[in-house]
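Missing here is one protein chain; the remaining ones are kept as they sit in the complex.
What follows is subunit A.
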């Protein structure tokens, strides 16, 4: 095997969350579509709930009843 100057790509598997891969990434989805992300880390959805599949959009998060809701989001 030829020696590579590149260090091995780091992949982190989040429990109940996405797989984090060092970018850029070219991914072929199960529908055969090829998508590219050049972010420094790419979060690949594993829960299949993401609305921007194949990337994670935090839809994997656990839900809580709205009454206790507190939302600091923009």
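Basically, a contact is a pair of C-beta atoms (placed from the backbone, for glycine too) under 8 Å apart; a residue touches a chain by one contact, two chains touch by 3 or more; residues count from 1.
Note that contacts and distances are computed from a predicted model.
**Q** For the chain not present in this complex, what protein name does its UniProt entry give, out of "ABC transporter permease", "Ligase-associated DNA damage response exonuclease", "Iron-containing redox enzyme family protein" or "Molybdopterin-dependent oxidoreductase"?
**A** The chain we cannot see is, by its UniProt record, "Iron-containing redox enzyme family protein".
**Q** Where does subunit A touch the missing chain, residue by residue?
**A** On the subunit A side, contact with the omitted chain comes from 12, 14, 17-18, 20, 37-43, 51-52, 55-58, 61-74.
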